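Okay, structure first, notes after.
Missing here: one protein chain of the complex. Every other protein chain is in place.
As written, the chains take the letters A and B, and residue 1 is the first residue of each chain.
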Amino acid sequence: MKKNRTNISRVIARNVAEILTIGLVAFFIAPLILVLLNASKTNSQIITNALSLPTNWNTLIKNVVTIWNNPNLRYPQALISSTIVTFFSLSGITIFSAMAAWVLLRTRTKLSSAIFMMFVAAMVIPFQVVMFPLVKWFGVFSKFTGIPMLRSYFGIIVAYIGFGSSMSIFMFHGFMKSIPHEIEEAAYVDGCGKIKTFFYIVLPILKPIYVTILILNGIWIWNDFLLPMLVLGKGTPVQTLPLAVNNFAGAFLVSWDLMMTAILMALVPVVIFFLAAQKHIIKGMVEGSVK
Amino acid sequence: MKKPHNIFKKDPNRGLERDLRNQKLIFWLFLFPALFSFFMVQIIPFAIGIYYSFTNWSATAQLSIDWVGMKNYIESFKDFRFLYSTMITTIYTVLNIISVNVVAFFLAMLDTSKLKGRNIYRAGFFLPNIIGGIILGYIWQFIFNQFIPKAAAAIGFSYFSTHLMLGDVKTAVLAMVIVSTWQYAGYIMMIYVAALQNVPADLLEAAQIDGANAWHRFKNITIPMVMPAFTITMFMTLVNSFKQFDVNVSLTGGGPSTTFMGIAIKGTTLLAMHINETSSIYLNTAQARAKAIVFFLVIVSFSLLQVTLTKRKEVEL
Partner (left out) sequence: MKKLLVLLSLFMVFMSLTACAKKETIVITWKQNKPEIDAAVQAYAKAYEAETGIKVVATSCGGDSCNLGDMLKADYQAGTMPDIFPIDGIAAYNDWASIIADLSNEAWVQQTSVAYKVDGKTVGFPVAVEGWGMAYNKDLLDQAGIDPSTLNSYAGYVAAFEKLDGMKAELGIDSVVSMVAGTSMNWVTAHHNFNSLLSNGLAYGDLSVTNALLAGTVDQTRLDEYAKWVELLFNYADQTILTTGNYDAQVGAFLNQKAVFLHQGNWVDGNLTTATFKMAFAPHGSSAAVTDGIFVSPPAWYVVNKDSKHLQAVKDFLNYMVTSASGQKYMVTDAGMIPAFKNITLKPAGQLSQSVQAWVASGKVYSWDQYYFTDAFRTNTLGPIYDEFAQKKITLTEFEAQMTAAFIANKK
């Protein structure tokens, strides 16, 4: 009897929670729906009434084709460039940050604490402080060593690794603490070298964390405008997507229809990546590995 | 808490010198890539920036760069707009930290519960992070300036149909909190989700069998285990709120106007925007550097305090 009552109340509670959640989600994606609606209208329609439903959904396809085929935009090339930059930056950030966080955590010396604090403190630095000195330094470095840092893939990828490592190291460090020493010691006793221990034991346990880090950094890098503008430059051979579509925002005339469409087009890979990566953030693998 | 454990302790079976060399080698090998990139784009430019803050550098084709000592710093502290920006940014930060973390944690709890369609909800909460720049401003300005007044009139909530939120400084700050929560909660939610996933299910089950109810389980198991995440998320929301720039520029543009110390000024110019204006509008790039460094020191102090406090409560296995 008591069981039935608590079962029913649980079912009701769950349904209420479902409805509330749907409401919340609607609030969160409502502006995105606005983007979708407006990407399917012409510019004058958008200015007249941003909330109106599109009269002709084919406008969306027309806009996409316009953007894709525009010879000045070189959208397909920008897409490839963005993908290359994002992929290598993410790989770099994730792997190198995990490596750094692990040795900093497991080596209890004053030096390692100091280095860790330095990484964390750098999260506080506002980008405006380093903006111009960064460009100047890259220019000077390129001249002295011959390695092109500006207008090159190498430069922008190093830049993203540099900027993304602080937060990632901070996160890895925090979550690595909850990995019991016993696991690593067991591996060591079994004959695993430190490097093997890290790559084959520690990293897999951290899967939810590093997938999270991949997603968090990926979103920011994929949509970033300022750093590519400084390091890659506008109108140069290597352009990322935000650089390529920036001209839609004119000084007086903004092509809202094309901008909204460009945002939608940038959204698609992100959503796909997110949905695919999600399933790796699954329930605790810690207890599994202990057993 | 157990005594800190050095996994690199020497093993007599492997040779003392080899171990010492290995230990150091791996430490630096593993650290090098991240450290190199970090030095290239953060430390060195920051150091250059510190140097320039003591000069009259303008980043343009000036004929000579002269040392001016503490002049930029002294003038920063005399600048009443800098003072105002600091004040309003602090208020905004406090509101934002609470708002973002409460919403994000709530979303994370929803997300790790047994609701159907969680994966889609999670994507939905996270997507706002994607929209930035002028589109963000355009959409939310439309919502605040046109949609809300019309909706309020339809419901009969007359205050909001005649008073635009973006037209008054107090409500404009609230509007910024709403937009930045909308944009950022999903991001923080991901961190909480990762942490909640790490809470061992068998511990929770054991507690339930022992008779602990949902609230007790939450308070005594979940929250302590999620503490490392709290340290991270509190720190990140603190820092990101203080550094807020994009939402500020695109939503309010630094306005609306208000009167401070008898002079009309732009009322929601947060610190990052103020520093940017010092460089781009007041054309005083060197002073902007000085202000940015002061800004940096202030945030570092606050966050050091916060991290020390929350770290004490973390549980290390």
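Just so we're on the same page, contacts are C-beta pairs under 8 Å (C-beta built on N, C-alpha and C of every residue); 3 or more make two chains touch, one makes a residue touch a chain.
The structure presented is a predicted model; accordingly, all values stated were derived computationally and were not measured.
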Of B:Thr55, B:Asn101 or B:Gln141, the residue in touch with the unshown chain: B:Gln141
Option touching the unshown chain, where A:Arg14, A:Lys62, A:Lys136 or A:Lys177 are the choices: A:Lys136
Residues in chain B touching the chain absent from view: 58-63, 81, 133-134, 138, 141, 144-145, 149, 164, 166-167, 252-259, 263-267, 277, 280-283, 285
Contacts of chain A with the absent chain, listed as residue ranges: 44, 47-48, 71-72, 88, 91-92, 95, 131-133, 135-136, 138-139, 143, 147-148, 150-154, 157-158, 199, 203, 225, 229-230, 233-235, 237, 246-256
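We take it that only the chains that are shown with their structure count from here on.
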Approximate Å spacing (C-alpha centroids) for the pair chain A, chain B: 16
Touch list for chain A against partner chain B, complex: 14, 17-18, 21, 24-25, 27-29, 31-32, 34-35, 50-51, 92, 96-97, 99-100, 102-104, 106-108, 112, 115, 118-126, 128-130, 132-134, 136-138, 141, 149, 158-159, 161-163, 165-167, 169-171, 174-175, 177-181, 184-185, 188, 194-195, 198, 208-209, 212, 215-216, 219, 223, 225, 249, 254, 256, 259-260, 263, 266-267, 270-271, 274-275, 278-279, 281-284, 286-287
Residue ranges of chain B touching chain A (in the complex, touch as defined): 4-8, 11, 22-23, 26-27, 30-31, 33-46, 48-49, 52, 59, 107, 110, 113-116, 119-135, 138-140, 142-143, 146-147, 182, 186-187, 190-191, 193-195, 197-202, 225, 228-229, 231-232, 235-236, 239, 242-243, 245, 272, 275-276, 279, 285, 288-289, 292-293, 295-296, 299-300, 303, 307, 314-317
